[in-house]
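The block that comes next holds chain A.
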Amino acid sequence: MPTLAHYLYVSGALFSIGLLGVLLRRNILIIFMGLELMLNAANLSLVAFSRFHPGLDGLPGYNAQVLVFFIITVAAAEVAVGLAIIVALFRAKQTVHVEDLDTLKF
Partner candidate 1 sequence: MTPSFPIEFCVLFLGVVLLLADAFFPDMDKRKLAHIALVWLGGFLVATFFLRPALLWASPAGFYLADPLGIFFKQFALVATMLTLVLAIEYAPVVERAIPGSKPGAGLGEFFILPVFTCAGLMWMASAADFIMIFCALELVTISFYIQVAYLRKCPASLEAGTKFLILGALSTGFLVYGITWIYGLSGQTGLSAIAGAFAGIPAIPQSSQTALLFGLGLVLVALGFKVAAAPFQFWVPDVYHGAPTPVTAFLSVGSKAAGFVVLMRVLGPFLTVPEIETRVITVLQVLAGITLIYGNLAAMPQTNLKRLLGYSSIAHAGYLLMGVASVGSPLAGRAIVFYLVGYLLMTFLAFLILIPVAKAAGGDDIAHFNGLGRRSPGLALAMLLAMLSLAGLPFTVGFLGKFFIFEAAMQEQQYFLVAIGVVTVACGFYYYLKVVRAMYWQPVPVDAAPVEFSPLGRFAAAFLAALILIVGIFPKPILDILP
Partner candidate 2 sequence: MTQVSPLLFLILVPLVASAFIFVGSSARRTALIASLVNLVFVLALFAVFQTGDASYQFVSSTPVIPSLGIALTLGADGLSLIMLLLTALVTVAAVAVARTPDKNAGWFYASLLFISAGGLGAFASIDLFFFYMFHELALIPTFLLIGIWGSGDRQAAAWKATIYLALGSFVLLLGLIGLYLIQPEGSRTFDLRSVISMAGLGVLGDGTWVYLLLLLGFGILVSLFPFHTWAPQAYASAPPPAAMLHAGVLKKFGLYGLIRIASPILPEAVTQFANLLLILLVGNLLYVGYVTISQRKLDWMLGYSSVMHMGYIFLGFAALNVFSITGASLLLFAHGLSIAALFALSGELRERTGTLDLAEFGGLAKPMPFFGLLFGFASFAAIGLPGFVGFPGELLVFFGAFAGGEPLMDSVNGVEIFALNNFQIATVCAVWGVVISAIYMLRAYRRIFFGPVSDRWKGLPEISGVPRVAIVTLLVVMLVTGFFPNLLIRLLASTSLWL
């Protein structure tokens, strides 16, 4: 029977993987996926918390679960906008590699 700790470990792992993806991968799309992964890590731990900390009435804390839905929605919106920008970028510069994006500096 997995405890809260297990869930938190998993979500922590997810979060770290996402962060590493952001830090290490060169392709903006992959980086973007890493970011989504981080959000989902948060979702996982939220749900876990809401399950394992029932309120006084014995029901799970619904605030967290509401927040989860909002996060999913927002993530979707973010992806929509993000992909649009990336596509425009690709049209303009024929590249989706981060190291090509350094005209603005210093």
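With respect to how the candidates were assembled, all candidates are chains of the complex that A comes from, given by their letters.
The working rule: a residue touches a chain if its C-beta (ideal position, glycine included) is under 8 Å from a C-beta of that chain, and two chains touch if they have at least 3 such contacts; residues count from 1.
Just so it is clear, the structure is predicted and the values come from calculations on it, not from any experiment.
Visitor: Given that all of 1 or 2 sit in the same complex as chain A, name the one that actually touches it.
Guide: 1
Visitor: Which residues, counting only chain A, touch candidate 1 once they are in their complex?
Guide: 11, 15, 18-19, 22, 28, 31-32, 35, 38-39, 41-42, 45-46, 49-50, 53, 55, 61, 63-64, 66-67, 70-71, 74, 77-78, 81-82, 84-86, 88-89, 91-93, 101, 103-105
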